[in-house]
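Below: one structure in structure tokens.
Left out: one protein chain. Kept in place: all the others.
Which chain is which? They are A, B and C, in the order written, and residues in each are numbered from 1.
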């Protein structure tokens, strides 16, 4: 890192942390190129890329035609040319248009070519509910991507992590899906180190924990960590000590942290925004079954979106898991047997 | 049904059963239209649609341009026009090209339009390993689709079921992904009723069961049912009574059959060809955790493909679960604790 | 920048205007036939003027609903009203279908009052906003860009297979034309000889991306060469030019001569959506120039000059539109919704798992109260 890195830290929104990190990473490595729909002159529809076009120019911050498959597909070629592509998919739901390039090409480029070409590609995409967006803007698709070998899946829940994980993602030689919770963009705010800050993949973060002993562990990722934190707060007032773990990255998965927490608590609630059937919570439960079955004192409880497509604005508050549902699930789990 | 339906039954390969069923369903309902790449004059690259072009003509059996998204996308319009579309995706791996139409459109047409338009669409696609195909021809993607509300996922493991489930699929008012195991096309052969034969969705099939008491249940779908059956045979010789359950349809899922089997056996092995992380086996395990946790005497064991893209020909036998791995997993599970 | 094309195209159709008929009465609320007119009479010109004005009123009022916190994000149609009037007049609402993108639902009154009513529900965030009931042959808004183009082609194909008369018209934006779905579908349409009219609404922008960054094609009609189908570029702010191009395309479609690609050149006079700030990227001068050529004022002046439009007509139209909108909003806001409604219409019958979830849902609601 250049010695001109600022010291100290600053409270920022997650959105500002992302923007700040993109500035720093583009500064650090001139191979980094940002592109996608409206990322340039407009600074992104959420302003995540604000100021980058002016700072780094239209060669490195590129407004592309409106075509997700080509956005993902050209990233493959850019990577082979020696660039470090950071494409944006404007909303994760439109990664469906690029699935064949993401799952079939980006995820396998290194494998297919035996490392002649790597894919140091970071695909940024916002997703998640609670902000009254039109269809396909809110869908949580991480479970679908998790079954695709070759991708890493990164889902920060704090501004500091958004910085540390995004910087790690951009420097990672493998393709990373970096998913940004829409609802957290401005609502999540915390202390972000201004200098070099890298958060390694595959290390879960303990968000809430009783120093003595927790009754139950809540496992979550992305914005559901915030919901779980609030639930834990409320539960504490009701005398239930809930540990909260933020997975941070789904692939690679920190199975050790999961195992330790299950061994400590014996009772688990997993929270996800995605539909229940085969969301990533299923994998968390299957993993617990594998590595900590004998520590379980009660069935693991899933709190999920329902098995319906993400609904329209009037209904989304009924659909997305909230504090009430998490609290109820925890109480049920703690009371089981 | 017309009274001219043939009586009796006949031993057929799964491929023949599919072909026979397509004939009967097209005969029964003239709204049924088949289309896709090479399904017409060539009768499909595996001959699944052999004879249909000659029998029903080029209006109803249509060779389309080579474009999976348009194949899936036009199915939406055909359905709205009152047809019963049965598109083929030549290999399931190329459904990635159509993901935005399948997951974003077909699965939601009814939901989005509040049932003004339904999507009585049956997407047929072969998949699965063991036959030395090129890349993306063998991949098992059912886990990725299972997280998409609005689709039904049907994966027959016998010729009779291929008939009964395909007929049900075509008549079903909702979109069905009908996945045909490449390796089973000619290898799977059994007695198929020649007349009307409908197998309802959401009802698992018991493939092997000891009339008295089973030590363990193996849960599988598609070609892995056949592998599991062979494993059970071998295990029987070694004194282990393994029940084998074929899920038949992943969505809807027969949780009652799963529950009953887990309650009976207390020990479970789930077998899938897909990569481990968030394959559908994870959902089966999560479901068991939900509904039969207290009956479990040992952790549920997963037998899966590994977390690598489906490999090239020389390596696939090392990758795809086989009898040996299933037998070992069962023994481990039976011996646990 | 798209400004040069605009100029060229705006200039072109003027000499085509052999449609000025003797002035008839100027009373309002013309009843139109279902069959599209063979020639445009005064009543049609007046009707199109009405439509354009109403669409602007609807569009702006829906926009304001969002500003008042009563509706969600929405995309105003301002600048493309002529396109809606011209295309819909050239279609037969009893045999033809329209598949919109997301801006057009305010201007398709010819197809039935439910189009607007349901669109209002849609922007209110009501699930019934997606349900445009029979017999109205218009589809709800599409958010996943260009995915509606293969739908339209499939629908047209299905109509053809069943020997139904009529055709399908689908709108998509200049930006959306970069999506694979657009190309794949146009190519299918060509091969299938599908009775479909594919209208690229070139309003100069895809959010902040100008047409110059979208494609190097000379214009969007040129894209038709890739599919071997006819393509035509018209001034989309001129309802008569649009009508003529659509009528011709429709004749071909219903005669079995297959698809047509129409580019309609308009200009997006407002922001992309309620969530957008176009001052960040739209050149002021370009917007000013486009506003001067606003199809509504140009057409109004033409009609006034010809003596078929009066201030009273204008006032009556605006009042009627206002009242119409008021009613739609009122009934929309009163439209009930069940909290567990999202379990409906996923499948014909909810799966057993969804039934379990619904039970849990209600237990949870109960526990809150």
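Just so it is clear, a contact is a pair of C-beta atoms (placed from the backbone, for glycine too) under 8 Å apart; a residue touches a chain by one contact, two chains touch by 3 or more.
Bear in mind that the values here come from a model prediction, so they are computed numbers and not experimental data.
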Omitted-chain contact residue, chosen from A:19, A:49 or A:101: A:101
Quick one: say which of C:227, C:267 or C:281 touches the chain that got left out. C:227
The listed residue (A:18, A:39, A:52 or A:83) that touches the chain absent from the view is A:83
Absent-chain interface residues of chain A come out as 33, 59-60, 64-65, 67, 69-70, 72-83, 85, 100-101, 104-105, 110-116, 118, 149-150, 152, 173-174, 202, 251-253, 255
What chain C residues would touch the chain not displayed? 178-184, 187, 190-191, 213-218, 222-223, 225-229
Touching residues of chain B against the unshown chain: what are they? 37-38, 40-43, 45, 63-70, 93-94, 96-97, 132-137, 276-277, 306-309, 311-315, 318-319, 324-325, 328
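Criterion: only the chains that are shown with their structure count from here on.
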Which chain lies the greatest distance away from chain A when centres are computed from Cα atoms alone? C
Using the average of all C-alpha atoms in each chain as its centre, how far is it in Å between chain A and chain B? 32
Please compute the C-alpha centroid of chain A, do the same for chain C, then give the distance between them in whole Å. 37
In angstrom, rounded to a whole number, how far apart do the mean CA points of chain B and chain C lie? 41
Check: chain C positions touching at least 2 other chains come out as 127, 130, 144, 180-181, 346, 351, 353
Chain A: which residues touch two or more other chains? 93-94, 96-97, 135-136, 277, 307-309
